[in-house]
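Structure first, commentary second.
Apart from one protein chain that is not included, each protein chain of the complex appears where it belongs.
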Amino acid sequence: MNLFFQQIINGLTLGSIYGLVALGLTLVYGILHIPNFAHGALYMVGAFMSYFFMTDLGVHYWVAMAGSAAVVAVLAILCERLVFHPLRNSPPIHDKIAAIGILLFLEAVVQMFWGSDFRRLSSPFTGIMNFDGLIIPEQRLLIIVGAFVLVIALQLFLRKTMTGATIIAMAQSREGAFLVGIDANRVAMMTFAISGVLAAVAASLYAPINLVYPAMGHLVIMKAFVIIILGGMGSIPGAIAGGMIIGFAEAFGGFYISTAYKDIIAFGLLVLILSVRPQGLFAKGAH
Amino acid sequence: MLKVEHLTKMFGGLAAVNDVSVDFEAGKINAIIGPNGAGKSTFFNLISGLHQPTSGRILLDGVDVTHMPCDQVARLGVGRTFQTTNLFEQATVLDNLIVGHRLRTRSGLWDVLINSKRLQREEKAARDKAMEALDFVGLTHVAGQFIADITQEERKRVAFALALATDPKIVLLDEPAAGVNPEETEGFAALMRKMVDNGLTVCLIEHKMDMIMSLADKIMVLDHGEKIAEGTPEEVRNNPVVIEAYLGGDEDAAA
Partner (left out) sequence: MLFKLGSLLMKPGAKMALLAFAIVFPFLADNEYQVYVMASAFVWAIAVYGLNIITGYCGQLNLAHGGFFAIGAYTLGLLTADAGWSFWPAFVAALVMTAVLGFFVGIVSLRLKEHYFAIFTLCVGFIIYLLIDKWEELTHGPIGVRDIAAPSGFGLVDFTETTPFYYLVLAFLVFSIWFMGRLSRSLLGRTFIAIRNGDELAQSLGINLMRNKVLAFVLSTTYAGLAGALYAGMVRFIGPEEANINHTFDMITYLLVGGIGTLTGPLLGTVGIVWITQSLQFLEEYRMIIFGPLLVILVIFFPRGITGQFLTWMHHKAQSLAPGKKRRESKVQTASAREAENNA
């Protein structure tokens, strides 16, 4: 029973991280129709920024996380301005290749400064909480709560603020948004910034129980793609639900089936789903 | 020639085309008009097989093509143009047109490997066909130019030529005169008459009313996916239902 509960915690933890990364990816896709292959690199830079702020500048975990989020948000905006914006009318293959270029660049830069060694981000939350025999490490609890708070905050932002409303409007209909006079550039930059913040926070939350290294974004971004295909490209609830599905599938699959192959579960699932339903699981209609 | 019976297409509960029946006669210019979002392009997509209809039948010279895939419909003689035609910008006009005749050829990978007689024969045929189509639309002088270097009007003519290179019996033209000036519009009208004179059947979607009224033999009016009128330009012009639909908030009414 305890082991089972442990897997639920693991599933929630993984699902929270995947969900946050997938949220950023799906927002960008929904608005600009770019599958941002560089999103995993933003996640990776987020982890390294937190690491840098904590070990080299000696600031507190929370401050490091905030600083990392700010840096990555700026980086994401730069990507939008310098790369994706000029390519908005190019053939669809171009923005994908450009995204790969960004990814390769960011990885090489990080590797130049920090090498390709595995590093560990220390967190002040190293304790273990014991609820009547049920054991939850503090950091995992923090991840789950943190992700929950972020999602709520994002929802509030999207539903209650003017900027948020324009993002939603543009995600629903690009042409429509232009007609009613929405500043598409501002919305695009804002969306990229949000996706960067989400990636950086997710990375900073997850890094203390995982490792920090230049290629750490590869698996995460691929899984995030699986998640948003599962949940419907551009759908916010879909990204959260998809994140949880993959998180739980991995936690339980890794425990009950095979640890070695747990990473393959997400991709196997994707191959299966797309083989049966080329337009994704929850995608509406065929268009 | 082309007979459409009770054609319906639903997109997630909404009818983009609703119970449309129409008969396009051979050797005529048939126009489809209607306000934006009336389902005109969807109607073309259904006929050409890009979309599968929800219900209804499409008969081409008596052959049921309702559920045929697009490429087969093309082989049976339905050519079409799109509102925008993506071509290979850094290749010559002629190069872009040669593939138009591909559907009448059979060479495969093996022919390429051994450079078979059949491949050589078919490539010559495809090239000749491309030149013929280019000549038909009056563009032989730009055959050697890159697509990127020709004018907007010439691009539109290339799109026509591409459809003609498929050896169609009927051509579906989606807004052939959009974005060109009045003189050029007249040129396209003449081109369409020439197509009909050469035994083709033309079916076009167009917003330019002046052109339609003087050009079309028969007009079908769509509104919200439904056929609201059909007849000669004269009949359609005086039809109160059509006037109502157009006055219902569309600028085209002024035209």
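Note that the chains are named A and B in the order they appear, and that numbering of residues resets to 1 at the start of each chain.
Quick note on the criterion: a residue touches a chain if its C-beta (ideal position, glycine included) is under 8 Å from a C-beta of that chain, and two chains touch if they have at least 3 such contacts.
Being a predicted model, the structure only gives us computed values, none of them experimental.
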| remark: Contacting the left-out chain: of A:Val63, A:Ile77, A:Val109 or A:Ile182, that is A:Val109
| field | Selected residue (touches chain absent from view) among A:Arg81, A:Arg119 or A:His218 | value | A:His218
| remark: Touch assignment to the omitted chain, from B:Asp19, B:Glu123 or B:Asp217, lands on B:Glu123
| note | Filtering A:Gly101, A:Pro124 or A:Pro237 for touch with the omitted chain leaves A:Gly101
| When the complex is taken as a whole, what residues of chain B touch the one chain not shown? | 48-50, 69-72, 74-75, 79-80, 82, 85-88, 90-92, 94-95, 98-100, 102-103, 105, 107-109, 111-113, 115, 119, 122-123, 126, 140-146, 149, 162-163, 166
| field | On chain A, residues whose C-beta touches the chain left out of the figure | value | 29, 33, 35, 37, 82-83, 86-87, 90-98, 100-109, 111-112, 218-219, 222, 225-226, 229, 233, 260-261, 263-264, 267-268, 270-271, 274-275, 278, 280
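Rule of thumb we're sticking to: only the chains that are shown with their structure count from here on.
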| From the C-alpha centre of chain A to that of chain B, how far is it in Å? | 45
